[in-house]
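Right, one structure below, let's go through it.
Shown here: the complex without one of its protein chains, the others still in place.
Chain naming follows the written order as A and B, and within any one chain the residues start at number 1.
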Amino acid sequence: MIKRRPTAIFWAGFAVIMALLIAAPLVLPEFWRRFVTEILIWGLLAMSSDILIGYTGMVSFGHSAFFGLGMYGAAAALLSVKPPNLWLAILYGLAGSAGVALFVAYFSTRLRDIYFAITTLIFAQIFYVIIFTWTEVTGGENGLNFSRPALAIPGLFSMPFTTNTLHWFVLAVVAASYLIVRRITQSPFGMVLQSIRENEPRTRAIGYAVERYKMVAVMLSGLFAGLAGVLYAIQNRFAAPDFVYFLVSGETVIFNVMGGIGTLVGPIVGAAFFLLLREGFSRFFTEYYLIPVGIIFIAMIIFMPQGLLGFARRWLNR
Amino acid sequence: MELVGEFFRAIPYDQILIQTLNGIVTGMILALVASGLTLIFGIMDVVNFAHGELFMLGAYVGVVVLAVSGSFWLALVLATLIVAIIGAALQITTLRPLLGRDPLTTILATFGISLVLQNYALWQFGPVPRKIEEPITGQFTLFYLEYPWYRIMIAALSAAIIGGFWLFLKYGTYGIWIRATTQDRVMAQAMGIPVPWVHTAAFAIGAGMAAASGVLFGPLVGVNHAMGLDWILKGFIVVVVGGMGSLGGSIAASIFISLLEAYASIWVSPAQAGIVSFVVLILTLLFRPTGLFVPTPK
Partner (left out) sequence: MSAADAASTLVELDDVHTYYGKSHILHGVSLRVGRGEVVGLLGRNGVGKSTTLKTIMGLVNPSRGRVRFQGSAITGMPAHRLARIGIAYVPEDRRIFRLLTVMENLRTGLDRRGVSEARKHELTDKVFAYFPVLAERRAQAGGTLSGGEQQMLAIARAMMLEPKIILLDEPTEGLMPRMVSQIREIIGALHREGVAILLVEQNVPLTLEASQRVYIMEKGLVRHQCAASELNVSDAVIQQYLGV
């Protein structure tokens, strides 16, 4: 299912999309500028989840924990070190999500399918409860507020983020992440992951240490999810336990399925689609947008199981 | 020696007694919820993410029927029936088309259903919790403590419903059909059992049980659109800890976990006491992954 597009076409397409995204904040009104940035951040989260769902065949409902720890990690850095340092925030955030990922990875190696899915769900909730009740450290229900760090390379320059420069920074991070993850999935390592998805017993029989590969996959997935959390913290300047609640994990999986799993780009498209639907339906249904969006989601599972990307692919192939 | 005496004096006996009762009461409701989940999972390998919302819907239908008729019992019966029918409709429209596909799809589909139901309830009833009045008020004295009659009634009713369900499974023709389909779907079909309808009926029964739990639990807390979330998490934990597909196991696990949580709440806050069930799950997965209450396969 994972086709290698001819390289030239890929880079051409990539360049076009990048150009559009770079130009976006210059032409779009204020609201939509932030919107595109948010799509990128959620898209990164969804893409990280695709490493597990689409490539390794492991459904995880725990991404809210990785995302949340990335967010809170960044918050910790931004609150404890003055002046707030961008790179420290990223470092702390990644460390936080890596820690959670390690924890989850340990269990992922011994559990399959539904058990793994339910366990990741429970883990997300464990972290939610800890964050929610450990008010002294995490701010409990109210979360943490902090100021945005400056885009700075110590010793060279420092400038505060504007909406535009923040957008470009996020775009750079997400694009780089995409290219890195893409490289990984196309590497021999990535091939082993896909072979685990196709037929785990057989992969093990051939001689691969399936457990190790799964652990690395979880770590990778967790890292990029945490990175998304850091970006979100920087953009919004707050960290809240709501984002660690398992519903966020569920929405992430929705992005994946809507866009098309196992495609990396699909989840990003899925995130965009979902957020656009939410925007659109919010105009008519206010906060009950999830009713029509949910129904669309269910219909897509039944009638468009390959997601938007799969559907587009088949449509183009006609 | 003095220390030992002090230790025994420090044990909060009355708290423990109350929490034992609370644990049993909550455990029985959880057992009723988990039985439905186990039934659905055992018979068609579907992890019903929407189960908590069926619980919630049951409670809301109970609220409406109670408001219209004034009878708690009518509310209980109608909520069970109506939500069972809704469950059957959901299974036919969204789960039947997914038969034979990756199990991931049913988890996602039921997750989607849960989102729709939650928000539908929020839309129709608003965010303010509703109240279901207890059908019997008053407390009875146990030693020197007072404990509400209604809570004992919940436990008894839940036990009765589960017992009735167990009898149905064991003796009725349809009980045999359900058990046969759970064990070997293909051979059940070859024996003339209409498996697609057995699946629908099982889902409806599970939904009805969840709804009944919702109505029974209603008077203890407010009825609101998010009340199902807690239960679906606990339900999953119970199903895993009790042994996937084992009815007896999930009942035992329900009471076990609820008791532990009740005791824990003597010393920590209820939110933190919730971690107990998570810890039990982790320990079970580490040491007895087939289920705490299921004999380890040789």
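The rule is simple: a residue touches a chain if its C-beta (ideal position, glycine included) is under 8 Å from a C-beta of that chain, and two chains touch if they have at least 3 such contacts.
This one's a predicted model, so the numbers in the text were calculated from it and none came from an experiment.
A.B. asks: In the complete complex, the chain left out here touches which of the visible ones?
C.D. replies: B
A.B. asks: Looking at B:Ile132, B:Ala188, B:Leu216 or B:Val294, which residue reaches the missing chain?
C.D. replies: B:Ala188
A.B. asks: Among B:Arg96, B:Arg130, B:Arg179 or B:Arg288, exactly one should touch the missing chain; which is it?
C.D. replies: B:Arg179
A.B. asks: Against the chain that's been left off, what residues of chain B make contact? List them.
C.D. replies: The list for chain B reads 173, 176-177, 179-180, 183-184, 186-196.
Here is the rule we use: only the chains that are shown with their structure count from here on.
A.B. asks: Quick check: in the complex, which residue numbers of chain B touch chain A?
C.D. replies: 47, 94, 97-98, 101, 103-105, 107-109, 111-113, 115-116, 118-120, 122-123, 233, 236-237, 240, 244, 269, 271-272, 274-275, 278, 281-282, 285, 289
A.B. asks: Residues of chain A touching chain B in their complex?
C.D. replies: Residues in contact with chain B: 53, 59, 107, 110-111, 113-115, 117-119, 121-122, 125-126, 129-130, 132-133, 246, 250, 253-254, 257, 287-291, 294-295, 297-298, 301-302, 305.
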